[in-house]
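The complex appears here minus one protein chain, its other protein chains still in place.
A, B and C label the chains in the order they appear, each numbered from 1.
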């Protein structure tokens, strides 16, 4: 006995224009744009929304796109896709690989935009089957954490209808065909930290006249490994990754400073505070050991909040996904270490559901029964990898997840007869 | 009883146009040019040589300048100054600080050019006091090691007279007023090595799916400290400095590779070979420990030979310097760890003398009797430091060293009566 | 409405001889004995069991003690306490501190033995209130992992009645008065690994003629931090601790080898295998980097299994504890990283419940509302610390937990009337 929302979702997405979606996706993938520079992407999405019948506004919160479809009384549902790419040099060798040197859709946001465009069109085409208001967002700058708050600050909820529920989804490693829901904490908080080590530069042949910041930064990075390995209880989930280290210009010049950019992932404020304190203490200790002329700069930068699904909302969306794809396709893998700025669209008040769509091609995944799945996850190219290449077979399913999720709110449940 | 060469040198340099030399120096300092781009510097030097009466050719071996003054029978003496600046952001705060962002005369080559121009003018003006041929070189690209070999390859000794002796000098830390000669090894060999660590990139929140090249490079840099501390006998003089480390672009992306650029200084081929072998072994071991998908690239790059003064030549030049400046100003500090491409002008055959002119301003040096001089040397801004600022009071003395050194060959010793 | 088991447990433990239990505890604490040498402890426990009316056998599986009380038809319940102390030098300053140099009851097994003796006496004294068989174990050598398997191998279940359920408890940090139950995984697996680094010894003044195993071992320990920080997903709970490092005899002799003893904690076989493989790889890489004359020895030693409570059994015991102490005293903190050999008594078949009794004195704990409890846990002396000093106020409660847990099986539930 299938719910009306699921039944209608299957109807509306029965004949998706997959070749067209593939073309759209490949075009986006070829032309990745960095955060807050998503001009071409935004224009392409806005064009499709307008064509589908949405009132569409661009330039919201920078390069953000908002489409509105008012379709009678009922709740307002927001569907959101992030649009920005990453400063990664693509190494997939795909025929539709990035043409922008050093920039790549390595996180699947091109897939998100394609899914959103497909869902918007399907829902608009089938507007006689549901009632309410659709708010569709092409959000800029998720990677830098500026996008969601930028759109809110630009009057998103004053200029457009305030939603009753927010829905969003993300491509994830795993064999294509699964939908991961967690009715609570699903993603971690993220905090960037920048460290500058101040040494004293000089000639490479006379290190005794310098305080070497390269060597100091190297010891510091090795020492930072102990934050997770020694200072956080094993039962806590925490990560510290140094994403960038940079010092010096020439083989034989000892530079005056070194720069380290790191990111931590946490699931509680207590752990976050302990880690930041440990980073400060270790940086101070290493610079003391080195004899640095002054203390290091340790600056806490961008941060993302935890993503905590509203349990009732997430269970309602997971339920319709189970109807559409089969109960065996829904899993709860528990909280991930990834982070999102999506929760900032909720302003701490609007309930939301955020889920993952696995998208590793079957031939890449290629697990036999009994294989160590953890090793599989570690071995396939993950988000942010230069080899990240999601399966195009997930194009239609990713449209269906959005359509059915929206309809779970926009279709009136049938009365039990 | 002073020698004729010394006496004439004192005469010819009694009335040096110091304000004009200062202006020339300050202008060069304001306009530093990187290796092989010394166009403005070369033109300024060539202009002065021509005005002084030299046959002057530019563009030898790239941006090199050669001036020739044929003045009767006798030996041919080559005087050489290097002209290039460094990719260092000046921090001296001097009124004549570099106007080129990120480029600075941090090694004193501007002083070398000024000294050479002053000496060329003084020797030309006093040409009736000596006999022979003067060959004056403005050499490009000493810092990158390309300049001397480039001028030789461009036919230096076919197109111009072949010298009987080569003379060159370098500004050095130490209280202005000393002249350091070593009748043998005076500078070390230098070898650049580049290492690329190949990891596997991915999202910063999922290090388990990556092989982190940032962390691997950091451990590698700490491990490289043992090359000097454990593998080279204390009696050998050897240095290994990592001048540059570079990996990643963003806080939360683990990159796919890391790059390390290092330089070693040695005084024998055996030590050099042992150090290179140790670097290769350590890089391989650290990448094995990390589980890197492939072996690191370890590439031996630019190298400079040892600088070994011809003992007889150096003692002859040191002797005339002692006469000109006083015996107490000449010292033999033994071999330095610095390196030069100057020996390549000798082609393994022409005898040469290379010496240092100390140039730290007295008020910066400021040592009291009993002070630890080694600490002094370590504390004052050395060559390649963003604070390097030689004393302008060394302008005239640095002209006198070249003039008297040249005259030690160009003036006939008086017959004992 | 309290259950009969809880009501009888409260009756039987209403007048516990607390001063006598304190004397017994203090005597055990003063005389700690290392694993498999628990002769005095075993004799003291056996004496108390006999006096209480148990058929008592000593020397089971080495120094193990077994007491049996057959009391009519009904299930057989096993209560177990471990008896061994640790090679730790006590630093508590307590009046009853250890008199054995370098040996200490730093893990609370003296408390476990006292609780067991108290419970055995109370249950024996009240034998008219219950029916069934009590099997009471003083187990040796829990710390070395030999004790449980040794007793089973010595015919525990052939020589004595086979139990239907196993019960055991452990002192834990936390404010005295809480009882931690987990209906499933409650403790982690533990695996010891020994590493020997083979260098080449020599005189400390000539490191270049050696391969320094001290330095190699040090880099290896720092590198091992990355096993947890980089190679295990944050959602997995895993620990790697190096408990011992040892190399050399004299300041100026570089020894020929270094020894590292480490322990890992894991909650799945996959993670365990990944960690052991990483340890092997890192040891090999570091020894390659050092140029060791041969590969390091990496030997996997003692291991403990995971402790997984039978859910039904644990919920039943937790329920009666909630009745005895109040529902608010029962908490489920999830799996701990500690390990036990207790599960080996189950032979993979007998259901068991294992729980923690918090025992930090209130004045040591001293948390105000709003305090970071995690920091509290980190700050108070934990098991294995030289300052570990459990609260004697937990003596009576720890007897009640055992008595009520046993009675949950030995007392017939009242028929609902």
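Quick note on the criterion: contacts are C-beta pairs under 8 Å (C-beta built on N, C-alpha and C of every residue); 3 or more make two chains touch, one makes a residue touch a chain.
If you're wondering where the values come from, they're calculated on a predicted model, not measured in any experiment.
Undergrad: For the chain left out of this view, which of B:230, B:321 or B:344 touches it?
TA: B:230
Undergrad: Specify the residue from the set C:190, C:307, C:358 or C:401 that touches the hidden chain.
TA: C:190
Undergrad: Which of B:238, B:345 or B:406 touches the chain that is not shown?
TA: Looking across B:238, B:345 or B:406, the contact with the absent chain belongs to B:238.
Undergrad: Touching the left-out chain: which of A:5, A:36, A:180 or A:215?
TA: A:215
Undergrad: By the contact definition given up top, give the residues of chain C that touch the hidden chain.
TA: 86-88, 91, 143, 173, 188, 190, 192-194, 200-210, 212, 214-215, 217-222, 225, 239, 241-256, 258, 261-263, 265, 301-302, 336-339, 374, 377-386
Undergrad: Could you list which residues of chain A touch the chain missing from the display?
TA: Where chain A meets the chain not shown: residues 205-208, 210, 212, 215, 219, 222-223, 226, 229-234, 278, 281-282, 284-291.
Undergrad: Contact with the hidden chain only, please: which chain B residues?
TA: Touching the missing chain: residues 188, 222, 225-230, 233-240, 265, 270-271, 274, 334-337, 372, 374-375, 377-378.
As a convention for this text, only the chains that are shown with their structure count from here on.
Undergrad: Using mean Cα positions, find the chain sitting nearest the overall protein centre.
TA: A
Undergrad: Counting in whole Å, what is the centre-to-centre distance of chain A and chain C, each centre being its mean C-alpha position?
TA: Spacing between the chain centres: roughly 43 Å.
Undergrad: If you average the CA atoms of chain A and of chain B, how many Å lie between those two points?
TA: One centre to the other, that is 51 Å.
Undergrad: Check each residue of chain C and list the ones that touch at least two other chains.
TA: In chain C, the residues touching two or more other chains are 222, 226, 229-230, 233-234.
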